[in-house]
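Handing you this structure, nothing more for now.
Missing here: one protein chain of the complex. Every other protein chain is in place.
A and B label the chains in the order they appear, each numbered from 1.
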Amino acid sequence: MNKEKPSRSGSKIFWRSLEEKAQATSTEVGSDVVKATIGLGELNRLNRRNFLTLSGAIGTLAGIEGCIRRPAEKILPYSQTPADVNPGEALHYATVLRRREESVGILATCYEGRPTKLEGNPDHPTSQGGTDLLLQAEILELYDPDRARTPSKGGIEKSYAAFDAMLDDELGRLLGKRGAGLRILSQPTNSPSFMRLRQRVMQRFPEARFHNYAPVNDDNVRAGTSAAFGRPLEVLPRFDQAKVVLALDSDFLMTETGAVQAARQFGAKRHLDSAAGEMNRLYAVEPSLSVTGSNADHRLRLKASAIGEYLKGLAAELAAAGVPIPGLDAAVRGAKVEGIPETWLKAVAKELASHRGESLVVVGSRQPAAVHGLAHAINRALGNSGRTVSYTAPADAGARPSLEDIKALTADMVAGKVDTLIILGGNPVYDAPADLGFGEALNKVNISLAVTSHRNETADRTDWHLPRAHELESWGDQLSRAGRYAIQQPLIAALFDSRSDLDVLAALAASEQRGQALVRETAGERGIAEELAWQHLVQKGADERDAAQIFGGLPIQAGSLAQVLSAPAGGGEGLEAVFLTDNKLFDGRYTNNTWLLELPDPMTRITWDNAALLSPAGAKGLGVNNGDMVRVSAGDASVEMAAWIQPGMADGTVGLPLGWGRRKGGSNFHGAGFDVYPLRKSDAADIVQNVTVEKIRGSYSLSQTQDHDSMEGRPLAVDATLQEYRETPNFGQFASPDMSAGPLWQTQDYSQGQQWGMVIDLNGCIGCSACAVACQAENNVPVVGKEQVAKGREMHWLRLDRYYVGEDENEPEVAYQPIGCQHCEEAPCENVCPVNATSHSPEGLNDIAYNRCIGTRYCMNNCPYKVRRFNFLNFNLDIPETRQMQHNPSVTVRFRGVIEKCSYCVQRIQGARIVASREGREIADGDVVAACQQACPTGAIAFGNINDPNSAVSAKREVDRNYGLLSDVGTRPRTRFLGKIRNPNPEMKG
Amino acid sequence: MSEQSKRPLLYLAEFETADQIMAAAEKCRDEGFEHWDVHTPYPVHGMDQAMGLPDSRLGWIVLACGLTGLSLAVLMMQWMNGFDYPLIIGGKPADAYPSMVPIMFELTVLLSAFGATFGMLGLNKIPRHHHPVFYSDRFEACSNDRYYVSVEAEDRKFDIEKTKAFLEGLSPSHLELVTEQEES
Partner (left out) sequence: MSAASTPIAAIGETRLLPEHVDNALISEQVSRVTETEAPLGWWIYFGISLMGLGVLGVSVSYLFWEGIGAWGNNSPAGWAWDITNFVWWIGIGHAGTLISAILFLFRQRWRTSVNRFAEAMTIFAVICALLFPSIHVGRPWHIYYTLPLPNQMWMWPNFKSPLLWDVFAVSTYFTVSLLFWYVGLIPDLATVRDRAKSLTRKRAYGAFALGWRGSNRHWRNYERAYLILAALSTPLVLSVHSVVSFDFATSVMPGWHTTIFPPYFVAGAVFSGFAMVMTLMIIARQVYDLKDLMTMKHLENMNKIMLVTGSLVGYAYSMEFFIAWYSGNEYERYVFINRATGPYWWAYWWMVTCNVISPQLFWFKRCRTSIPIMFAISILINIGMWFERFVIIVTSLHRDYLPSSWGYFSPTIVDIGCFVGSLGLFFTAFALFIRWLPQIAMFEVKAIVPGSQPSHHGPSHHEAPAGAPALATKEA
């Protein structure tokens, strides 16, 4: 099923080299661009057409990248090498990608016009150089060989000519009735060009109507601000300003809008360079253990529906603690807070009250408007507004809430009012609320057209389908929530003959412009007209300043808010289900992404599947064990899926991760997970009351990368409370001491030259797993598939160990520990290799010579950290050509039968060395950035020359809580860890 | 032609028991033959003294081979890991001796064993498939349960008649003059 998995049938040519393979199958993937962009070596085999296409691609890039002489999009032959484009030398281009409702600045690494890796753009406020899991995996979406390649009608491939003809006379017909019956369903947008074109379409078709829908959206957030302030707003928390954070059902570090920025700010408040340092304190109240909850200093597991009541109770306590919430005393009185520990009301209230202006209450998008509203009121009462939280108007001011909008659209479709429906992106047939029956409603539409990257469930039901261009291969622009204007530039000519939303809208608007011209015109309207300014903007990737107006303290509309609050909370006694934005697949749009499919979920460590998450007590009640099949029913709908016992789940709650169990539009996800959308109704899109879970026959095999959750009391991910830290600053060394006596022999002298080392601050690691995928993208790490993972053959060079700490399986403390090669100075793996295939470089790197390795696996056995991975099968066989384009050319693709592992990104070290020597200088601190380090949104990883006393890594190694993992084995690891610090509130005890 | 006319090669005297062959051997020794031998199905103890043979020189050969093996091992490992292509392995010195001990031992044993085996064959000058004793039809019993004394014609004390008489004096169960054969 999965192309990247070793296909046993395919191994009949395993003697061949990958190059041979690529040529043997180069007709398999029929895109000219693909062939053209393989590299210069291929050029002689190019025909005219793809020659020009390639040139176009290169030309575009070269034209943009600061090269002003040449207008962009002018085709130039590669025979005159464009400036700055040298084979094998990486170029970096700024662009922007959309993550949920936020736009994140990106720097893309390109080889010969072939983007291979995405990093955060340090100049962009929503990234500041950081990325998250999905941004790291996004590059694989671009090269997904399952993407649609041509227009199609009813599944039969058609030419663009045929399509355009169809569209023309359709539009002609629509012009007659001023566009009545023309509907366009897009995803919520933050693109000025999109809005501009939308205007022009509306001018042409006054009767037409735009709708937007996203299954995971911020409707509740905006509804909350409407309730509190009387108008929909974006909420911009400032975690770097908050000493105390109360997160209510909010996974702001992982799945909420703006997670990258939030993680960076949150991480900043948890950096401790000495025991004297200060760090923030995070309280989390949530139904299901989220990444954010796993980082909380105090966590209360609570049914989602009870969280509103808790907040009311807390508000009442705040009033008692001297922080009255004007006009809401009545509304918050008499909250149902039975069963909620006293301390969670009194102590938390006290804590907040004593941190006015430097505390923050954030609410997750799953919670209803009322909870958001009350939170805003509390933040205002605490004087946090304008300091730890501020507000801006949404980029797309007029946009109706997703849910409302899709409801309206479907209603009209059913009523036969929709004549022509154009769906720009998204997958409503799969992810629209089940009760609307969007799929069936499509039949009532005269002509339906889906513009999506894959022929997914929706495209399968529409009359026509157009391939949709990926953000990395099409022009566009985006506004961050704070109003930072950024240009989305293509990094490669469209791999397949696809169109972007803007191109489609332009066609509807009868505009001749396409791509760049459209965006430039928008830019012009924003006052960036002349060439220089434009070039500068594109080069930087974003504007210098945030355009949106920032609101600090807005007045609370107490009256209306009180009314909203007085509405009875839904929470009953019955079992309730919460829909979880999946940590890996988001809402299902990444379901064909093998990196994400194989990545273990940060909490459950399950790969290739999702499962119904039950609390230990709940599972016991049902007599369910991990992997048993259960039927989850809500009203008339029910799904059968595997169950998983998740410590830290609230009793009476079942967690249903969205986005799995897809059926159409990809070849990798078949049999991966279970689709829970059928349970999702328009009236209960976030929390479903009175669901029933029953055990049914059979069980399902879930494969995990880590099936043991306990540290067995071993000093691995060492942690301490801030109090203990201050008492014993070297608690790390105390738990895991370094060898006091040296070995018997003359040890190697590492005191000279560059000596590479890494320090990982466990206090900064939030468990988001971005580093793991970044490593996979950087180092061409193969995906092995569910069966191989079950056998224990996953290849991740960098893995994230997740341990549960503490006795109570319901209140687990979580410890994360990223583990790559520790580059031991006394490396056990080197001693045992019979053929010298792995040895130490004079710079302290533990190297592997792949072509020398014969694969005895002795080194793997003798590695105490088990970081060495063995190619048990030829995992790199049959990799589709588009997929190969992502491979990092500076890293070998490993063959069957050899060992591989983390190399400290030695290719980046050598790259930096070449640059430095060309400039006639030593490698400076910061020249070498490891892939994991670069991806980390909290900056928890430091890497560099430990012989340089002024390097960042040296400073980190000086921090008193540093320790070496399993130092007592005598391995002298180069990677050091900084012990994790928890910051509990003494008053929360008991 | 008649037997007499052929060139005699050796006398072969057959005996029944170990005691007889022992006695016979001692007599031959005292007679002062040089090119003579005793053939038995298995090693008979005391026969070396009975024949007055010096101790075997094999030990010295083996010793030489063993020392060669040892030095070969040391030189090979020191040169390969310590000199020709030194690498940092587990932070240990490239030319560390302790880890080389096992292979020093193995190569010493290996070459010694070769010395013992091929030294033995060399000293015995075998393989040799055409020794005159094989001309005798009775000799096949030697590898079964018979004992033989052979006195070769090239011995300077050899004399068709005298030696015959002498050997008969040993009262063998059978005495045979092995002579040259054309067709062999």
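As a convention for this text, a contact is a pair of C-beta atoms (placed from the backbone, for glycine too) under 8 Å apart; a residue touches a chain by one contact, two chains touch by 3 or more.
This one's a predicted model, so the numbers in the text were calculated from it and none came from an experiment.
Going by the contact rule already stated, which one of A:166, A:268 or A:711 would touch the omitted chain in the full complex?
A:711
List the chain A residues touching the unshown chain?
6, 8, 11, 14, 706-714, 716, 788, 791-793, 799, 801-803, 817, 819, 828, 830-836, 849, 851-858, 860-862, 864-866, 868-874, 895-899, 966, 969-971
On chain B, where is the contact patch with the chain that was removed from view?
Residues 17-19, 21-23, 25, 37-51, 53, 56, 58-59, 62, 76-77, 80-81, 84-85, 87, 89-90, 92, 96, 99-100, 102-103, 105-107, 109-110, 112-114, 116-117, 119-121, 123-124, 126-131, 133-134, 139-145, 148 of chain B touch the chain that is not shown.
The working rule: only the chains that are shown with their structure count from here on.
So how far apart, in whole Å, are chain A and chain B when each is placed at the average of its C-alpha atoms?
Computed from C-alpha means, the inter-chain centre distance equals 82 Å.
For the complex, which residues does chain B have touching chain A?
85, 87-93, 96
Would you pull the chain A residues touching chain B in the complex into a rising list?
Residues 743, 745-748, 825-828, 830-831, 833, 836, 839-842, 972.
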